[in-house]
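Note that one protein chain of the assembly has been removed; the remaining protein chains are unaltered in position.
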């Protein structure tokens, strides 16, 4: 189930992706010599044996966990009751929880949007790291996980050297997914700015600003605690993060700070865009009023002249002149054109 | 008495719920073997004996305390004079006060609203935890307390293992009550946004924005110190929170942070909604002015033509033509229709 | 002299209350047995003897100090030159200054307003606490001091147990004075909101918002350092605050935090009210423009019809019909009424 | 050269006061017995001898330093190359730099404005304090320095007791100069508020708001690091600030906090004033539109009536009545007056 960044920003989720109906389990192991071992879905009972082996790393990846999976996690990996509850409830905040030797990490990755008016979905990811193992649980197809699986199979000795190295690889793949999203959001903000300054389509623009602001707020709400997670992994004296992997986690932290910097910049630019929208609206109003004034004057002056020659005085010498009528029409035309030129020159319409 | 989130945001409360007239006292005890013991309202003198027993947990729950109750609390549980004063005055800020071995915790739970224009009431809750006992005092019927009582009676050995475990259970039930409220508030904000972008009902919308903002502010004011309470219970080296219960209090803290995150998000969305409302109002004004301009031009052009043919010149050849009148009417119609089409095409009305 | 929260928000005060001309000195002592001793204005030379006595508490309260009083303070209580300078200059920020064994505390209490357009005045209060004595200096009649004097005389052994207990009693009386003020400010904000949403009296409303904002800002500026004072008394390892009195000072701190919470809430509500005021003004403008448009159309349509029948064509069959005139009037009336109904239905006036 | 708070808020200064052409050097010394010694501009070579004397304080004050002065400072007082560079470049941020035994302090004092549209100039001041000496360098005539010089000459044993005491005296004189400025700014804000609420002179008001905001921002930018300087002098374990002088530096810090409090208050009041200005402008617009509507209706109604009686129907009985004309005029007058009274009553003009 994806942490949907749609109009429904509920604490408890209401929407479920159909894919949840296809639960899968993948278990990969890096054996002492750096060899790769892949357990089928039916061989999961062998996990116990593998974990008992020294210098072996076991990675169990579960998509859309079933009750059986939860039981396996509880029995084989000693998950804390609260961690199991989180797995059942989902929608957790990104966090690191330390239970004795086990670290539980909650993270969110970017998924392609399932609805047309959104830029992205978010996919929840629970990771459990302990001595010799990493367990990853998610509720949707995951591009990041697919990527890490491929790399693990290619270079089990590098990617699967330690649980910390594997954890870094997963989190790095997750964070890399945010960069193209940030670029797309930048494009949308620029488009918005251009549309606003062109003065076109103001009603739709307002909706676009609100939608974009909501997406930025949601994204910030997810990424800010993820940065804290990266920082906590660095700062706390965890066995996961040894001297060799510390620069990598520092790098992860730097990437998250970079993304958050961009989000803050985009929020500020969006705020400016909203202000600019107000200004453009006010300017447009000024322009409309100037036109109204110009039209009023242009039409009222000849109306007044016509009114004058419509008066019924007995002695109005112009009335009896054969040139009176064309003269009056000429005066009207001159007055109208003169006023029009005047207002045009002063940029009133 | 409920901490009313109504228009009256007074420091001192003015409103009292009628239920206060039905004070109740419930005393439950978990005996050494895990057995449950329930004391009737008349057996409260036995509390002293129960507390003297080793490995026993006594839970005294008081709704709408009377002077007798306060005397009992003072004599039997050695409440500090300031704690008693707080019970009499109520309307305390959520806090943890440490008096020697006793911890006093003030919290607020969500209650159904008693007035139509509000989403919720808040119910004050004072908790006193010490070695072997927990005392809870409140001034209204409490869904959270009903829930905890039921669970205590079902599993006295789990829920009533230690005062810390019981305290956690109570606070967890309190915090769980905030989640559906947050969802309802999210719905209201979305409705507001839709109403604003539809451009309908602006005066009522303004009132709704102000009311919602007040409710969010009140809620934040109550929840932010509750988060600090959860943090203080974790950070301070209290005998209440031992190694086993620490992850649970951490979980409580995480939940409160999640709720506060949502409140902050909602506050930002509401601010955007207010800005959008201003923009919509300005856009509407533009639309009105464009219409005024269009109507003015459409009506003034034929008026001018009529004025011209109302002039009294002796020599106006059109006047004597039998087709003059229909021709003039035609010119007027063409001018009006032309102007209308022009303004319609430019989206001016 | 009161720290006036008026339009004159000067650093240096310009206004002096006439009462300053009636300086008074009151000296009360709690003798070893808990007995009360009251020194007349002429017996102040005995202070030295009283202070020499063991287990005695001397409280000297000075209103509107004269040069003699300052000399007495300097000689008898060893006030630091800077403390004396502060007494002469007044208008100090609430603060705790530690001079060896002596603590100097500056606080402000709420006084009834002396001008009609304000809600409150503030009265400055300097307190000097040291072993066995408390000195309080102020420049106006003080409700808090009157209250504490009465309580000291009734229960000298409780209120006057230690300088810390007496100091707490004074500061508690000062802080209690803020609660009714906060309630009055809440009322004013609600009234403002109602007036704004009713759409009535906008010019006066603006003045009221500005005045209220100024009062809230002034109040926050005074109360925020007072909270820091309470915190400093708690945190610093002062002999004044022993284990017994620590919960009381904690309570004082909690009260100040509660008041400041309310002020922040009120500031946010006031900001919303100002936004709402802008929205209402914009809505009103929309309403005015709609009416203008409606009136223009309603009056111009019959004018056009009249213009048509005022044309001077020779062949206008309607003109010679006896029913032409009533018919034309009828058409005008129908057009006017039709337009009026149309605009009324669309809520344009 | 003054740190000009004008429209040119450059990092590098472009403006130089003519007074810079009159460099002066003053050297005062407090000899062991408390005696005063004044060195003429030609006796500066004796500084070396004076500094060698025990228990002597040498104060060298330089206005508009020349290359010779810088050489003297480098050779005689061992100024760090960076400190010399700062003296040459000026426009430093207020700061404390510690070079071994020497403290360098940069501060700014208030000077009378040299341009009509500003309230104040700022004068840069560099101070170098070390064992037995204080050097002050500035680039303009300095009221604070004049004041301190007079006091040093009157009471060399007090003001010149230690370099710390002299440093305090200088900084105290500098800070005292900010108080009257704050009062003048308060006056200007009040005048602005009154002008805004009166609805008068909006264009000039806007310029005044912008100018005042710029001055407040500049002032805050200068004073906020000066507060940090005072704090650093207190917190760091410097030989300059001994136990006796610590309360004085605390007092200095309190004064700066007080001034900054006022600046923050003024910034908030100014922001309110700007909001109020927007509100007043909107209200004025409403008033103008109401008048336009009223005038339109008042003039169009009689125009319509005139149009009706200008129709050319053959059978219009009123036309032939001798009272028709006065009657029509009467109807027009009644309609106009009625409309005018109606709009007046509803406060539309």
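Labels A, B, C and D are assigned to the chains in the order they are written; within every chain, residues are numbered from 1.
Everything that follows uses one rule, which is that a contact is a pair of C-beta atoms (placed from the backbone, for glycine too) under 8 Å apart; a residue touches a chain by one contact, two chains touch by 3 or more.
No experiment lies behind these values; they were computed from the predicted model shown.
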item	value
Touch with the omitted chain, as defined above, among A:44, A:232 or A:308	A:308
Residue among D:26, D:114 or D:312 touching the omitted chain	D:312
Selected residue (touches chain absent from view) among D:41, D:158, D:299 or D:341	D:299
Which residue of A:37, A:74, A:155 or A:290 touches the chain not shown here	A:290
Residues belonging to chain A that touch the chain removed from view	179-180, 182-183, 186, 190, 193, 197, 247-248, 250-251, 254, 257-259, 261-262, 265, 268-269, 272-273, 275-276, 278-280, 282-283, 285-286, 289-290, 292-293, 296-297, 300-301, 303-304, 307-308, 310-316
Footprint left on chain D by the chain that the document does not show	7-12, 80, 82, 92-93, 95, 97, 99, 202-203, 206-207, 209-210, 213-214, 217-218, 221, 274, 277-278, 281-282, 284-285, 288-289, 291-292, 295-296, 299-300, 302-303, 306-307, 309-312, 316, 318-322, 324-325, 328-329, 332
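Here, only the chains that are shown with their structure count from here on.
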item	value
Both-way neighbours, i.e. chains that touch chain D and touch chain C	none
Homomeric contact chain A-chain B: same or different residue positions, threshold half	different
Superposition rotation for chain B onto chain C, Cα-based, multiple of 5°	70
Chain D residues counted as touching two or more neighbouring chains	310
Category of the chain touch graph - line, ring, star, complete, other	line
